[in-house]
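Structure first, then comments.
With one protein chain removed, the remaining protein chains of the complex are shown where they sit.
As written, the chain order gives the labels A, B and C, with residue 1 at the start of each chain.
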Amino acid sequence: MTAQQIIFLIVAAFVLGSGVMVVTARNLVHAALWLVSTLFGVAVIYALLNANFIAVVQVVVYIGAIAILFIFAVMLTRRDMRDSGPQMNSNWWLGALVAALVFVGLVFLLQGWSGFTGTAADLPSGFEPISLLGEALVSPEAYVLPFEVASVLLLAALVGAVYVAFNKK
Amino acid sequence: MTTELLIWLIPLPPVLAFFLIVLFTNKSRAASHTVAVGAAFLSWLGAMIVFVRALGVEHLAEHPFASAIDWLPTGDTFLQIGVLIDPLSAITLFFVAWCVLMIFIYSVGYHNFGQPEGDHDHAGLPPHGATVHGHAVPSVEPMYSRFFAFIGLFAFGMLTLVVSDNVLTMFVGWEIMGLCSYLLIGFWYGKESARNAAIKAFMTTRIGDVFMLLGIAFLYSVTGSLSFEKIFSEEVLHALASVPTGVFGLSAAGLIGLLLFIGTIGKSAQFPLHVWLPDAMEGPTPVSAMIHAATMVSAGVYAVIRMFPIISLDEKTMTIVAFIGAFTAIFAATIAVAQNDIKRVLAYSTISQLGFMIAALGIGAYVAATFHLVTHAFFKALLFLGSGSVIHGMEHGVLHTGNHKVDPQDMFNMGGLKDKMPKTFWTFLIGGFALSGFPLVTAGFWSKDEILADAWAHGHTIVFFTLAIAAFLTAFYTMRQITLTFFGEPRTEEAKHAHETPWTMTTPLIVLSVFAVGFGWVGMPHWITGGLVENWFHHFVGSMLHEHSEELAFNLVPLATSLIVALGGLAAGYFTYRNVQSPAEDKLQIPVLKNKWYVDELYNVVFIKPAVWFSEVFVSQWMDKGLIDGILHLFGPATGGVGSGIRNYFDLPVINRFFGDGSADVTWWFGKNLRPIQTGRIQQYLLLTLIVLFVVGGLLYFLLMA
Amino acid sequence: MIPQSWYLILAAALFGIGMFGVLTRRNMIAILLGVELMLNAVNINLVSFWRYSDVLNMSGQVFSVIVFAVTAAEVSVGLALVISAYRRRNTVIANDLDMLKF
Partner (left out) sequence: MSFWNDPLKVAADWLEGIFTGWGMDAVLAHVLVAFLGVLLLIIILMVVDIFLVWIERKVVARFQDRLGPNRVGPFGLIQPFADIIKLIIKEDTTPGNADKVVYNLAPILSMMSVLILWAVVPLAPVMLGTDLNVGVLFLVAAGAIGTLAIIMGGWGSNNKFAMIGGFRQVAVMVSFEIPMLTMLMIPVIFSGSMNMNAIIAAQNPIPFWVLSPLGALIFLIAAIAELGRAPFDLAEGESELVSGFNIEYSGMKFGMFYAGELLHAFTFGGFWAILFFGGYRFFGLEQVSPFLAILILVIKAMLGYWVIMWVKYTMMRIRIDQMLAFNWKFLTPLAFALLLVTALMNALLSPAPTWLYALGMFLANVVTGWIALEIARSATKQERDRIEGPTKTAEAHH
């Protein structure tokens, strides 16, 4: 077992543990903070995958914006923040069963795939994923259209969110 | 900008103006006419640039400005859409652009822009005037913007036709103009006469268009192309001339030429199909000018000139063309003599002058016909706009006296307008003289003289004499018109109060009168200038033909003839009508002329009555009501019996009870029982979805694997 | 070296946890938290597929970037809806908002 594998296992355990806390924590602010730690762990996973840019963007976007938004939303709906009632549905066991089935099904499907246990090739020397990514995002032959559509989607979401949440006097 | 691109752009501003006005600016009069006149100006500017550049090109006929792109796929090949500027289209573009711009500007004044809204004007009727501080003043046209939209489209049609490089786009422009003439002749659709005239114009020209389309189809089937460049090449022309058709012993070229020429007969109002044009006077006067001078009828002649290489291949066709042209020239001239409506005289004069051009083409005088087309466009536009100005002035008088029974278009109600409307008078006089062919100074003289000279020189004596007489009549009725309108004393109270029109109307008159005089000089035969200046026009347009036509030598007979008929006609007209005060004193009010040789009546008896009889009595009464309805009435009860049987024994019990109500019951039952599933709880839905997905997915997986 | 299966199993597990959250939490914000976990699982998959196939082909990273954008949009609108619902109905419990039934 190499050092990398050990790190992976530690991080994966951290991610999964935090993830479980996200969905089980009674206090929603704690759940959101556990989400932060999950996301941070996922960022480390990205770094392990040599995707530095994605890792940093994960921290900037998820922790810097999305998690903060969640915490804000929790605080703005404060009445239920310290809700002492159950945080789960009555049929939570069914949800758990389905989620477990999803996991088992996914793994079952994946292990039939030939590339399942494949290992990664070494990165070519002088490999600059950022510039490649940048070019892929703005190149007309590649992904400029989805990229622009995503930006339009963001704008629409911005307008929509302001409109929906705006307190009409 | 390359010249080719510019040519592409020339027709576009008016059509853009059309859409702009229709879609956006139709609420604002000022915006509408600004857009329309601006568009006309842009087209004019483009046309002038192209024209000047065309002048600078040596051998323009061999190396025209041309550009084409693929348009309609026809199997493996494409029908092309393209533009072409050769000497002929350059010169046509020149006069079209000028006339269109002038007419657009004129329309602003003609429709009383700046005047108040009428007291009881309705859309679809000419404005009746408004009362301001107790005075009657002209009122603005209620459908002002609509008018500019339509003439914009009209100009687009004409410009498209002129710049197109193939018969198909030419035909498209041709048909756009057909539509616009319908819309504009019927512009005041509140008047029954205008409605009828619009329908008449549309239907009559349609006859010609159908034949023209046949000709185009035939041309395409024979040559496989519609581009001028292809069909006028030596080999294609040769092939066309040598293919027999078996129709009247004409060659393919002859038949195609004849069919296309029938289109022109309709569009340019030649003899059998001329009846629509006088009635088209129901439209506003700028429209008359547009149709009669700048665009539509010129388009007909332009088409014949354009198709001349094909038409001229067959002698028989040429003879027919010459005959119809000459006959129309004299026939319409005789009618014009007896008309009292100022615009109608001009309408018949137009028919007659177009006859001149057609006759000239029929005898092979290509350059002379083109020359006359251009000069005629200028002076006839001038005359129409002038007559519109006169009518406008008279309407002013009518508004003043309030006597709406007086027809402001009847020349016998006028008289003495010379002093009331000096600018209109002088420009009208110039136009009239140009029409009559007043020697040496006017453009009309040079072009008409060239036609006569051509006819004489090539031995077409009959044509020559016919046209000479027609020219005499032309001078006569023109002078009659001028005398009755402008000279003498005012014959009515209204004429006394006639008033000069605003600058928007007089400026175009002045500009056009410059051309009515000046344009003749570019086509002076070289013997008059002693060879100092070459006959530029002959040189320029004559280069279009494969064998360059020789310029004619000086010949005294046609020159003397044109001098005599012009001056004689003018003199006769003036002296005859100098003292005529009322229609009763007019000795030329011969019924047969007054009634246009009874052609309308003849058509009425020969075509319309039988058609009405056929539809009303034969089809409607006998066939439809008698035969078909009878059969149907038989079917009715029988079907009714069967139907009620089916209804009672099949429809009600089976369809309604079992299928209709039954399915509703079943659906209702299901709905009632499935209702608890729809809890409105999103997580339950999701859970259910996933479970179903698992069951179905698992089943599929194992079934497919097995 | 780490075989790809580790990443895929991690992603699948995270996805399952997220789905459990979505299916069982009563609070709408908590449901959205679960959605976030699921989206992250997807992103792990995307990036690992990028790393384990041709690294010169950036499709995996590009799509994960687009997932970021979509997530941001989803969260902003979703939370705006939650707050709006809270203002109107005074609750953030998903099962209390069941007006859309028969």
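Rule of thumb we're sticking to: a contact is a pair of C-beta atoms (placed from the backbone, for glycine too) under 8 Å apart; a residue touches a chain by one contact, two chains touch by 3 or more.
What you see is a predicted model, and the numbers here were worked out from it, not measured in a lab.
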| item | value |
| --- | --- |
| Neighbouring displayed chains - absent chain, whole complex | A |
| Touch criterion as defined above, residue of A:Leu16, A:Val29 or A:Ala100 at the omitted chain | A:Val29 |
| Chain not shown: contacting residue from A:Val56, A:Ala121 or A:Leu155 | A:Val56 |
| Candidate in contact with the missing chain, chosen from A:Met75, A:Leu123, A:Val144 or A:Val159 | A:Met75 |
| For chain A, residues in touch with the removed chain | 3, 27, 29-30, 33, 36, 52-53, 56-57, 59-60, 63-65, 67-68, 71-72, 75, 128, 130 |
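Just so we're on the same page, only the chains that are shown with their structure count from here on.
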| item | value |
| --- | --- |
| Pair sharing more residue contacts (C-beta pairs) when A-B is set against A-C | A-C |
| Centre distance in Å when chain B and chain C are each reduced to the mean of their C-alpha atoms | 68 |
| Rounded Å distance between chain A and chain B, as computed from the means of their C-alpha atoms | 71 |
| Distance between chain centroids, defined by C-alpha means - chain A, chain C (Å) | 6 |
| Two or more partner chains touched - positions in chain A | 89, 91, 94-95, 98, 102 |
| Two or more partner chains touched - positions in chain B | 683, 687, 690 |
| Parts of chain A lying in touch with chain C, wherever the complex brings them together | 2, 4-5, 8, 12, 15-16, 19-20, 22-23, 28, 31-32, 35, 38-39, 42, 45-46, 48-51, 53-54, 57-58, 61-62, 65-66, 69-70, 72-74, 76-77, 79-80, 83, 85-89, 91-92, 94-96, 98-100, 102-103, 106-107, 110-111, 115-121, 123-124, 127, 129, 132-133, 136-137, 142-143, 146-147, 150-151, 153-154, 156-158, 160-162, 164-165, 167 |
| Residue ranges of chain A in contact with chain B within the complex | 89, 91, 94-95, 98, 101-102, 105 |
| Chain A-touching residues of chain C, taken from the complex the two chains share | 1-10, 12-21, 23-27, 29-30, 32-34, 36-37, 40, 43-44, 47-48, 50-53, 55-56, 58-59, 61-62, 64-66, 68-77, 79-84, 86-87, 90-93, 95 |
